[in-house]
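Missing here is one protein chain; the remaining ones are kept as they sit in the complex.
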Amino acid sequence: MIEILSETPLATVQDLGRFGLLNQGVGTSGAMDPLALAAGNLLLGNEADAAAIEVQVFPFAVRFHEPCAFAVTGADCAARLQDQPVLPWWAGQAAAGDSLTLRRPEGGTWRGSRAYVCVAGGFAVPPVLGSRSTQLRGAFGGHEGRALRQGDRLAAGAPGTGNRPTGFGLVPPAFAMPLQREGCTAVRVLPAAEYERFTKAAHEALWSAEWKITPHSDRYGYRLAGPSLRPTAPIELRSHGIVPGVIQIPHGGQPIVQMRDAQPSGGYPKIGTVIEADLWRLGQAPIGSRIRFVACTWDEAVAAFEETERWAARVRRLAALHAERGT
Amino acid sequence: MPIAEAEQIAAWLAGTDIEFLELRSADGCLTLRRQGNDVAISREGAPAPQEAAREITVTAPSVGVFLHRHPLRDAPLVRPGDTVPAGQILGLLCIGPLLLPVAAPRAGTVARMWAAHEEVVGFGSPLVELLATEGTGDHGH
Partner (left out) sequence: MTLGEASTSLLGSTALLFEAPGETDLPTQQRIWVLAAEAETWPEVREAVPGINNLMIAFRRPPAKLDDILERLRSCWATVAPMPLHGRVIELPVTYGGPDGPHLPDVVAHTRLSIDDIVAIHSEPLYPVYALGSHPGYCYLGGMDPRIATPRRKVPVLSIPGGSVSIGGSQTGVSASAGPSGWNTIGRTSACFFDPVRDPPALLRPGDAIRFRVSEVIR
């Protein structure tokens, strides 16, 4: 069992998401940084979509009540197992009674905002409608359909010791697959239905401005601050399906990017959509930081998707090879 | 190691981007160093008996890129002069997406870093020189 020691507003159990129920009104949920969640799981020999804890408020601490292999990925939060430092994107072995603490991410060469605590076998919360992700609005999935609280106890799927080597890590994808423009995290965007109905100035601003991530940004959506984006004429739309990554422009002209807990339908004008392969970059961008949008083509979006797939496949293969050698 | 085998390794090395390969065995040390498209082979006599030596050369367990610091960190994991316990991570060996620890086999003081940060190293390449603390046994992890 793993016990939550800290007051942890907004920490939730997540996997890679719940799919196929948008037409029942159920959004996908899932990790804001799916690469980090998958990487932590692959380090431990889990399936890539095993359930982990997504931490977004720090400090965060858990205690292992039994020996268990774990991995910490995502933002560098100076993790410690008891008094021993644990490197970022690293797998370790906890003994019974050990506590793992994560501090607020700061400094370093890449600042993320969300960390993932993975355990051997994944967190054994019951799957609901095909996923272990927490569906906050529907109050199901994850741990009792809600954010974690101090004192909660979660079971690991494969606790124990020596099942697989630990003590090694991964190069974070921010370095394996960097994407920056003029010192800012960049995300690639495909124009959406109403793109052409915005002014030329709006188009120029979309691609050239730095967009600040405001404090009103969470798992539901990121509200950005920057130049106002205006349509050439008022736009009224009928409700339609939307997905994480959609950049909506409400009447005020300031973009809202839908994120993993977004509702599956909407009606605000859409100027573009952040491609699936880059959503993790946004999921890790801290409040107060700035991002840039980069126009891309369908072929580039497909290539980016395949690049992240290849990266995950390589991580899986090499982690398994390393585990076999038992070093 | 028979020289024919060394030449075979040299031929293999010529097809890689590995600059330097050091092979240690009981009867000596073989160094293969790439010079342009050729690979120079040099052989040294048997090293001094290790029992008495306090100097420990931590070598690469595999081909890879040696890192002094974690990619997410500004600061190196250790600096020359640092005192480290056995098992402390001195550097990282990057193999594709994997990061493997290069750990101190014994407690000691970091004497020097043989390989530069981000240097491509071969199996057995010297990475870190460690001056073992007197009287400490081997209790590496």
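Going by the order they are written in, the chains are A and B; count residues from 1 in each one.
One rule holds for everything that comes next: a contact is a pair of C-beta atoms (placed from the backbone, for glycine too) under 8 Å apart; a residue touches a chain by one contact, two chains touch by 3 or more.
From a predicted model like this one, the values you see are computed outputs, not experimental measurements.
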In the full complex, displayed partners of the excluded chain:
A
Contact partner of the left-out chain, one of A:L100, A:C118, A:V171 or A:I242:
A:I242
Give the residue, chosen from A:L16, A:A79, A:M177 or A:A192, that touches the chain omitted from the document.
A:A192
From A:S99, A:N163 or A:Q263, the answer for touching the chain not displayed is A:Q263
Cross-chain touch to the chain not pictured, restricted to A:V57, A:L129 or A:V294, is A:L129
Since one chain has been left out of the picture, which residues of chain A touch it in the full complex?
19-27, 128-129, 135, 137-141, 189-193, 238-246, 263-265, 270, 273-277, 298, 301-302, 304-305
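Here is the rule we use: only the chains that are shown with their structure count from here on.
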Which of the residues in chain A come into contact with chain B in the complex?
76, 87-90, 107-110, 167-172, 174-176, 311, 314-315, 318-319, 322, 327
For chain B, which residues are in contact with chain A within the complex?
61, 70-74, 89, 92, 94-101, 141
